[in-house]
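Before I ask anything, let me first share the structure, which is written out below as C-alpha coordinates.
Shown here: the complex without one of its protein chains, the others still in place.
After this line comes chain A, so read on.
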(Lines give C-alpha, C1' and ligand atoms only; values in the text may rest on other atoms or scores of the structure.)
Protein backbone atom coordinates (compact mmCIF):
# COMPACT_ATOMS: atom_id res chain seq x y z
CA UNK A 1 0.00 0.00 0.00
CA UNK A 2 3.03 2.27 -0.08
CA UNK A 3 2.67 2.90 -3.80
CA UNK A 4 1.71 6.38 -4.89
CA UNK A 5 -2.02 6.86 -5.57
CA UNK A 6 -2.91 7.31 -9.23
CA UNK A 7 -5.75 9.64 -8.41
CA UNK A 8 -5.99 11.40 -5.09
CA UNK A 9 -8.21 14.06 -3.57
CA UNK A 10 -7.87 15.93 -0.30
CA UNK A 11 -10.45 18.12 1.40
CA UNK A 12 -12.87 18.53 -1.51
CA UNK A 13 -15.78 20.85 -0.77
CA UNK A 14 -18.79 21.62 -2.87
CA UNK A 15 -21.94 23.44 -1.88
CA UNK A 16 -25.14 23.94 -3.84
CA UNK A 17 -26.73 26.83 -2.03
CA UNK A 18 -27.37 25.45 1.45
CA UNK A 19 -26.80 21.86 0.49
CA UNK A 20 -23.33 20.56 1.25
CA UNK A 21 -22.61 17.91 -1.34
CA UNK A 22 -18.94 17.44 -0.48
CA UNK A 23 -17.66 18.12 3.01
CA UNK A 24 -13.90 17.74 3.16
CA UNK A 25 -14.02 14.60 1.10
CA UNK A 26 -10.87 12.56 0.50
CA UNK A 27 -10.23 9.98 -2.18
CA UNK A 28 -7.41 7.61 -3.08
CA UNK A 29 -7.15 5.31 -6.05
CA UNK A 30 -4.13 2.99 -6.08
CA UNK A 31 -2.53 1.53 -9.20
CA UNK A 32 -3.84 -1.81 -10.41
CA UNK A 33 -6.90 -1.89 -8.25
CA UNK A 34 -10.63 -1.82 -8.59
CA UNK A 35 -11.91 0.65 -6.05
CA UNK A 36 -15.62 0.57 -5.40
CA UNK A 37 -17.33 3.73 -4.22
CA UNK A 38 -20.54 3.09 -2.32
CA UNK A 39 -22.85 5.38 -0.43
CA UNK A 40 -26.50 5.95 0.21
CA UNK A 41 -28.50 8.15 -2.13
CA UNK A 42 -27.54 11.75 -1.53
CA UNK A 43 -24.27 10.84 0.18
CA UNK A 44 -22.46 12.87 -2.44
CA UNK A 45 -20.72 10.10 -4.32
CA UNK A 46 -21.81 11.31 -7.73
CA UNK A 47 -20.64 14.83 -6.88
CA UNK A 48 -17.31 13.33 -5.81
CA UNK A 49 -16.98 11.48 -9.10
CA UNK A 50 -18.02 14.55 -11.07
CA UNK A 51 -15.38 16.58 -9.26
CA UNK A 52 -12.75 13.99 -10.13
CA UNK A 53 -13.74 13.98 -13.79
CA UNK A 54 -14.12 17.72 -14.26
CA UNK A 55 -17.92 17.69 -14.59
CA UNK A 56 -18.17 19.67 -11.34
CA UNK A 57 -15.59 22.16 -10.14
CA UNK A 58 -15.10 21.87 -6.35
CA UNK A 59 -15.26 25.05 -4.27
CA UNK A 60 -11.94 24.14 -2.73
CA UNK A 61 -9.78 21.13 -2.14
CA UNK A 62 -7.00 19.47 -4.06
CA UNK A 63 -6.93 16.77 -6.71
CA UNK A 64 -3.71 15.06 -7.71
CA UNK A 65 -3.18 12.83 -10.71
CA UNK A 66 0.01 10.76 -10.39
CA UNK A 67 1.12 13.17 -7.70
CA UNK A 68 0.60 16.26 -9.86
CA UNK A 69 -2.02 18.80 -8.76
CA UNK A 70 -4.72 19.15 -11.41
CA UNK A 71 -7.74 21.44 -11.78
CA UNK A 72 -10.09 20.19 -14.48
CA UNK A 73 -12.51 22.71 -15.89
CA UNK A 74 -14.41 20.23 -18.04
CA UNK A 75 -14.75 16.48 -18.60
CA UNK A 76 -12.81 16.94 -21.80
CA UNK A 77 -9.77 18.18 -19.89
CA UNK A 78 -9.95 15.16 -17.61
CA UNK A 79 -10.14 12.93 -20.65
CA UNK A 80 -7.09 14.56 -22.17
CA UNK A 81 -5.23 13.58 -19.03
CA UNK A 82 -6.28 9.96 -19.37
CA UNK A 83 -9.33 9.77 -17.11
CA UNK A 84 -12.21 8.09 -18.94
CA UNK A 85 -15.72 7.81 -17.57
CA UNK A 86 -18.39 5.31 -18.55
CA UNK A 87 -21.61 7.08 -17.68
CA UNK A 88 -24.71 5.47 -16.38
CA UNK A 89 -26.65 6.58 -19.43
CA UNK A 90 -23.75 5.34 -21.58
CA UNK A 91 -23.19 8.51 -23.59
CA UNK A 92 -23.53 6.66 -26.86
CA UNK A 93 -25.44 7.92 -29.86
CA UNK A 94 -27.95 5.21 -30.79
CA UNK A 95 -28.24 6.07 -34.48
CA UNK A 96 -24.49 6.13 -35.09
CA UNK A 97 -22.45 3.03 -35.80
CA UNK A 98 -20.29 1.21 -33.26
CA UNK A 99 -17.11 2.51 -34.87
CA UNK A 100 -18.45 6.06 -34.95
CA UNK A 101 -19.40 5.80 -31.30
CA UNK A 102 -16.03 4.49 -30.17
CA UNK A 103 -14.40 7.50 -31.81
CA UNK A 104 -17.16 10.02 -31.11
CA UNK A 105 -15.63 13.37 -30.23
CA UNK A 106 -12.15 12.03 -31.09
CA UNK A 107 -12.50 11.27 -34.75
CA UNK A 108 -9.36 10.41 -36.62
CA UNK A 109 -8.66 12.33 -39.77
CA UNK A 110 -6.80 11.00 -42.76
CA UNK A 111 -3.18 11.96 -42.57
CA UNK A 112 -2.58 12.60 -46.25
CA UNK A 113 -3.23 15.84 -48.11
CA UNK A 114 -6.90 14.90 -48.65
CA UNK A 115 -7.41 14.71 -44.90
CA UNK A 116 -5.62 17.99 -44.33
CA UNK A 117 -7.51 19.95 -46.97
CA UNK A 118 -10.95 18.32 -46.88
CA UNK A 119 -10.85 17.08 -43.29
CA UNK A 120 -11.78 13.61 -44.48
CA UNK A 121 -12.18 11.01 -41.76
CA UNK A 122 -10.06 7.89 -41.78
CA UNK A 123 -12.95 5.45 -41.70
CA UNK A 124 -10.79 2.42 -42.33
CA UNK A 125 -8.52 3.18 -39.40
CA UNK A 126 -11.40 3.88 -37.04
CA UNK A 127 -13.17 0.66 -38.01
CA UNK A 128 -10.02 -1.42 -37.61
CA UNK A 129 -9.23 0.12 -34.23
CA UNK A 130 -12.79 -0.16 -32.96
CA UNK A 131 -12.90 -3.82 -33.92
CA UNK A 132 -9.54 -4.42 -32.27
CA UNK A 133 -10.64 -2.80 -29.00
CA UNK A 134 -13.87 -4.74 -28.96
CA UNK A 135 -12.18 -8.08 -29.57
CA UNK A 136 -9.50 -7.23 -26.99
CA UNK A 137 -12.32 -7.10 -24.50
CA UNK A 138 -13.80 -10.33 -25.72
CA UNK A 139 -16.82 -8.69 -27.34
CA UNK A 140 -16.64 -10.92 -30.37
CA UNK A 141 -20.39 -11.28 -30.52
CA UNK A 142 -20.49 -7.92 -32.21
CA UNK A 143 -20.12 -8.82 -35.85
CA UNK A 144 -20.57 -5.69 -37.85
CA UNK A 145 -18.67 -2.69 -36.62
CA UNK A 146 -20.85 -0.46 -38.81
CA UNK A 147 -24.19 -1.45 -37.38
CA UNK A 148 -26.01 1.23 -35.41
CA UNK A 149 -25.63 0.98 -31.64
CA UNK A 150 -29.42 0.95 -31.21
CA UNK A 151 -29.51 -2.54 -32.74
CA UNK A 152 -27.37 -3.85 -29.86
CA UNK A 153 -28.54 -5.25 -26.55
CA UNK A 154 -27.99 -3.33 -23.32
CA UNK A 155 -24.92 -5.37 -22.44
CA UNK A 156 -23.42 -4.90 -25.88
CA UNK A 157 -24.01 -1.17 -25.69
CA UNK A 158 -22.29 -1.10 -22.34
CA UNK A 159 -19.50 -3.07 -23.99
CA UNK A 160 -19.13 -0.36 -26.63
CA UNK A 161 -18.95 2.32 -23.94
CA UNK A 162 -16.37 0.31 -21.99
CA UNK A 163 -14.36 -0.34 -25.14
CA UNK A 164 -14.28 3.37 -25.78
CA UNK A 165 -13.05 4.08 -22.27
CA UNK A 166 -10.46 1.33 -22.54
CA UNK A 167 -9.30 2.62 -25.89
CA UNK A 168 -8.59 6.10 -24.63
CA UNK A 169 -8.28 5.84 -20.85
CA UNK A 170 -4.58 5.75 -20.23
CA UNK A 171 -4.65 6.30 -16.46
CA UNK A 172 -8.07 5.75 -14.89
CA UNK A 173 -11.41 4.33 -15.94
CA UNK A 174 -14.43 5.41 -13.92
CA UNK A 175 -17.62 3.38 -14.26
CA UNK A 176 -20.85 4.87 -12.96
CA UNK A 177 -23.43 2.16 -12.22
CA UNK A 178 -22.34 0.06 -15.18
CA UNK A 179 -24.65 -2.83 -14.35
CA UNK A 180 -27.69 -0.90 -13.14
CA UNK A 181 -29.67 -1.26 -16.35
CA UNK A 182 -28.49 -4.74 -17.26
CA UNK A 183 -29.75 -8.26 -16.85
CA UNK A 184 -27.91 -10.94 -14.91
CA UNK A 185 -25.99 -12.35 -17.84
CA UNK A 186 -25.08 -8.99 -19.22
CA UNK A 187 -23.91 -7.76 -15.83
CA UNK A 188 -21.59 -10.76 -15.69
CA UNK A 189 -20.13 -9.75 -19.01
CA UNK A 190 -19.44 -6.23 -17.75
CA UNK A 191 -17.82 -7.50 -14.55
CA UNK A 192 -15.58 -9.69 -16.67
CA UNK A 193 -14.72 -6.63 -18.75
CA UNK A 194 -13.66 -4.81 -15.61
CA UNK A 195 -11.39 -7.66 -14.58
CA UNK A 196 -9.84 -7.63 -18.04
CA UNK A 197 -9.21 -3.90 -17.88
CA UNK A 198 -7.60 -4.34 -14.49
CA UNK A 199 -5.43 -7.13 -15.84
CA UNK A 200 -4.22 -4.68 -18.47
CA UNK A 201 -3.02 -2.40 -15.68
CA UNK A 202 -5.80 0.16 -15.66
CA UNK A 203 -7.11 1.12 -12.24
CA UNK A 204 -10.89 1.29 -12.12
CA UNK A 205 -13.32 3.23 -9.98
CA UNK A 206 -16.67 1.45 -9.75
CA UNK A 207 -19.69 3.33 -8.47
CA UNK A 208 -22.46 0.86 -7.73
CA UNK A 209 -25.42 0.07 -5.56
CA UNK A 210 -25.13 -3.61 -6.29
CA UNK A 211 -23.35 -5.06 -3.24
CA UNK A 212 -22.74 -8.53 -4.67
CA UNK A 213 -21.07 -6.99 -7.68
CA UNK A 214 -19.04 -4.61 -5.55
CA UNK A 215 -17.85 -7.38 -3.25
CA UNK A 216 -17.04 -9.62 -6.14
CA UNK A 217 -14.71 -7.36 -8.09
CA UNK A 218 -13.49 -4.64 -5.71
CA UNK A 219 -10.08 -4.71 -4.08
CA UNK A 220 -11.04 -1.94 -1.69
CA UNK A 221 -14.32 -0.23 -0.92
CA UNK A 222 -14.59 3.50 -0.37
CA UNK A 223 -17.66 4.24 1.75
CA UNK A 224 -19.14 7.69 1.34
CA UNK A 225 -21.49 9.18 3.89
CA UNK A 226 -22.76 12.70 4.43
CA UNK A 227 -20.44 14.24 1.86
CA UNK A 228 -17.23 12.61 3.01
CA UNK A 229 -15.30 9.39 3.01
CA UNK A 230 -15.92 7.73 6.35
CA UNK A 231 -14.16 4.44 5.74
CA UNK A 232 -12.21 2.37 3.28
CA UNK A 233 -12.74 -1.31 3.92
CA UNK A 234 -11.26 -4.51 2.63
CA UNK A 235 -14.03 -6.68 1.17
CA UNK A 236 -12.22 -9.80 2.34
CA UNK A 237 -12.43 -8.75 5.97
CA UNK A 238 -15.91 -7.25 6.06
CA UNK A 239 -19.29 -8.52 5.06
CA UNK A 240 -21.86 -6.88 2.89
CA UNK A 241 -24.04 -6.17 5.88
CA UNK A 242 -21.08 -4.41 7.56
CA UNK A 243 -20.66 -2.25 4.51
CA UNK A 244 -24.33 -1.37 4.38
CA UNK A 245 -24.35 -0.66 8.11
CA UNK A 246 -21.37 1.69 7.85
CA UNK A 247 -22.87 3.32 4.78
CA UNK A 248 -26.15 4.06 6.53
CA UNK A 249 -24.59 5.04 9.85
CA UNK A 250 -25.92 2.02 11.74
CA UNK A 251 -22.37 0.94 12.55
CA UNK A 252 -19.32 2.97 13.42
CA UNK A 253 -16.57 2.81 10.82
CA UNK A 254 -13.79 0.39 11.79
CA UNK A 255 -11.05 2.31 13.58
CA UNK A 256 -8.07 0.70 11.93
CA UNK A 257 -9.27 1.38 8.45
CA UNK A 258 -11.06 4.67 8.90
CA UNK A 259 -9.59 7.20 6.59
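A few comments on the model shown:
The working rule: a contact is a pair of C-beta atoms (placed from the backbone, for glycine too) under 8 Å apart; a residue touches a chain by one contact, two chains touch by 3 or more; residues count from 1.
One rule holds for everything that comes next: contacts and distances are computed from a predicted model.
A chain of the complex is left out here; the name its UniProt entry carries, from "Cell shape-determining protein MreC", "ABC-type quaternary amine transporter", "Monovalent cation/H+ antiporter subunit D" or "Fructose transport system permease protein", is "Fructose transport system permease protein". When you scan A:19, A:57 or A:104 for touch with the missing chain, the hit is A:104.
Contact between chain A and the absent chain runs through residues 75-76, 79, 85, 87, 89-96, 100-101, 104-107, 109, 118-121, 123, 141, 148, 150-153, 155-156, 184-186, 188-189, 211-213, 215-216, 235-240.
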